[in-house]
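Apart from one protein chain that is not included, each protein chain of the complex appears where it belongs.
Chain lettering (A, B and C) follows the sequence in which the chains are written, and residue indices restart at 1 in each chain.
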């Protein structure tokens, strides 16, 4: 294959997972704004996700969030997905919204609460079994708000115990993705605040425990691509929760705040051999004020554009410049790829797949927004239920 | 008076305003935890606030938040407060929770929305008239989430227009306190993001427009006491919204995250002549996981302790060390006051006022928590209504 | 003119000032690395600056830094510049390197030190008179390292006094650019830490006092383009010190760390009417490990590329989307310009000016680096002299 063909092949094979909850309403503690046409059921979320995949050709799986996507029959839900060309992606456990979790879930000082949380995690693996999902995504809101509130050390012990129990339960082809986050909703300590903590736990658990990098979960100034490169080198990068931030965990569309950072991350993915199914490329975003489906389409496209630029880096020229210590030339080689307008290339990729080169325009033309706004009347719009 | 007596007199005269909303439920976008006994009405919030004042002797006013404290008869509400030894403090306008405000309020691109927001601000001044409140607190959630979303310049024009209209409406003894905030709920631009923007608007409005400093609303690394000193020097410090933060706008109890910072702030207040009625000392906090009334009592005590330490600074010795450039000695003079245990002094101050020296213990003994948990059954607990 | 022609005309007229000190050695407190061919005199710095202008056609002025560029005859220095097609740009005062300035310069507790600093500022205006420089750039390293070290309020009084004296001395066509910086070298308070402080001083001084925005001088998370828009709206944006940062005041090449931010800044400049001679576009960078002249050429090009993209924004379409509250479309209009590869356009602009389309390649071919490395042997290489 020519190099151009190689790049296109890589782009065609890249799959980006969209999260069921991004199709529902979200907001801040100040306000959640509703919007006509927002799904009311997990099935309707999948219907919307199918539109994203229909027009991008790049979003074949959908992450579930339990209990937001609780249904009676998970096999039927998976069938609903399959009927629309989709598969169920990661199952996201939620151990932060029950009244019992005021002081934590698996790290809570009381054994009964920890047990309840663990039961939920086990139930999520059941759902994985029923839906064919490979990945259990574990983000714990656990932490403390005030110095002294609880014992940091003991909370780690409790966490380790819960993780070990869940790890034991995983099937051969299932994985556990451990997510870290600097803060929020806990405002003093968070029990998995950084990649080091997630990594240390994963090491002790075994190879099916992998770290997931949420691009909005770091302290200001953190070099995320360094973490990505390190985790890939260690064989512990399970995937991404993509979104973008200017301040905290803003959960804006990926690539919206710092497209150059996204490119640098994707470059480390490409360079570290991470453009494979072993690294899950997931979105985790909040479309608080903008239309949800177009925002998700845009996000998928933003990841694709960053990936395309990363693939276009002249690796040989870069290695030469690095080897000879030519700082400016090495930087220039990288920037040359970044400064390239890859939109025509991606349009070409889409057209070769039988898609419209412009997924946003195609979606607009489809009338889906109008149709769902008209049909999805009554009921309770999906949201976080905070 | 001896110096000791001067310090005690200053402490006795310090008034700290508590916010009605801190007595209700609050949380994060992830979860709001309810708690037995939480007030269901503005009147019950005042009942709770009266307890804080009863045991601290230092919290004689209560800030209202409209529409969270909407009542039919504001004069009667003020009477309810007076009957309990309280007065109505600042009126906080809320222009972020109506569905119309998705893209802003007074800075919204549509004139109709701006008009609606302005009407609300005017209605708040009416409430000030009815309740005897002096201060209109203006915090605008206005901003944008994405680059390009709206025009920064024009939004400032719209803001200026609204502020001017409200300023015009203020009575002779009324003030407008303009609050700034780095981010949240807007995640790209905020229309009043820093003290400079608030100050610039206030300058153009006139002397009744003052800046309010929320201690949780700054970028990491911001030296808040410098801003306090500067605003006092400029005659533009209208007051504080006290709380504390480790990360973003965490809204923890004031003094909980960085008591030394609070001391430095109070030192600048004392040094700049700000320990007067012209500077409103208000709390603005969220007691997401802890009991609310005791948390507010603790917060009042924390402000008092920081103030006591600030008053104990040996100003003459400090000035000497500063004048001679003795860096270590100047720092040592300040630290000597900070390292002093002022709790006995404050107990003495309370006892001289006929109060228990330990407000927390006195509140615990009062049985108020049990009583309200038993009596306040049914109805809708107060909260932010997000 | 067609729109394309308008954009090109704007790009042709943009002038970017390079700083004399960027041609010399620089480093961190850990190490300054020398490099063959680095200038030893102000004249040799101008010789290097002339090369940057020769190949970019966009860097006709050079900022001086006193005392690093002290010469006996400033008129002769200006003549040296003119002979090479250059003019003297801003004069940068240095009140931080004399042993007297350990505790500050114009804010120092001792009057004698303040006087010494003021004399230096006045001497800088003399140099402006002699060289035809328009702008006096005032960055004060003044501040304190420890709480209590000095009085914040009094230091502002001293600062105001010095600024007023200098303002008085300015000629009719001269300006004073007041720079702010969050921290470094002072690590507790800085006397001009933010745009608000600089602005407040400028307001009191008069229209010849303008704020200068150094893009590396803000707290993490600060929205710089908001400040730019605000200062332009207020008529107080005197210019930029361009560079880029990942962490603190890293002084990397402008556009190297966050090219999207640079674009957003330049968009606000264009939108606010700032693409005129009233806003000085200056570089202020440290090429610690990379070749200096090529780094400066790259930096000039980065500013040009960001400007080109800003000029390409479809303002009418943007205004439409903003007016109708179409968040995604407004963002898309902006991003469309950002995602455009403007390098061919800029090559065209250069070629129309009789320049090589690729300034880096042209410089490489010129042999200047080899020539100066061979000729500039002996003597003391220029640097900061810290």
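Before moving on, here are some points about what is shown:
Criterion: a residue touches a chain if its C-beta (ideal position, glycine included) is under 8 Å from a C-beta of that chain, and two chains touch if they have at least 3 such contacts.
From a predicted model like this one, the values you see are computed outputs, not experimental measurements.
Checked against the full complex, the one of A:149, A:174, A:366 or A:381 touching the unshown chain is A:149.
Between the chain not shown and the residues B:256, B:311 or B:382, the one that touches is B:256. Of the candidate positions B:100, B:332 or B:347, contact with the hidden chain is made by B:332. From the options A:16, A:90, A:103 or A:308, the residue with contact to the unseen chain in the full assembly is A:103.
The residue touching the chain not shown here, chosen from B:132, B:220, B:357 or B:385, is B:220. The chain not displayed touches chain B at residues 220-221, 223, 246-247, 256, 258-261, 289-291, 294-295, 298, 305, 327-328, 331-332, 338-341, 343, 360.
Interface residues of chain A facing the missing partner chain: 102-103, 109-110, 145-153, 156, 182-183, 188-190, 193-197, 199-200, 203, 218-223, 225-227, 229-230, 232-234, 260, 264, 268, 271-272, 318-319, 321-325, 327-328, 330-335. In the full complex, chain C touches the omitted chain through residues 26-34, 96-97, 99, 101-103, 141, 145-147, 182-185, 187-188, 220, 245-248, 250, 252-253, 256-257, 288-290, 384, 386.
As a working rule, only the chains that are shown with their structure count from here on.
Each chain gets one centre point, the mean of its Cα atoms, and the points for chain A and chain C are 40 Å apart.
For the pair chain A and chain B, the distance between C-alpha centroids works out to 38 Å.
Looking at chain B, one finds that residues 102-103, 145-147, 182-183, 188, 220 touch two or more other chains.
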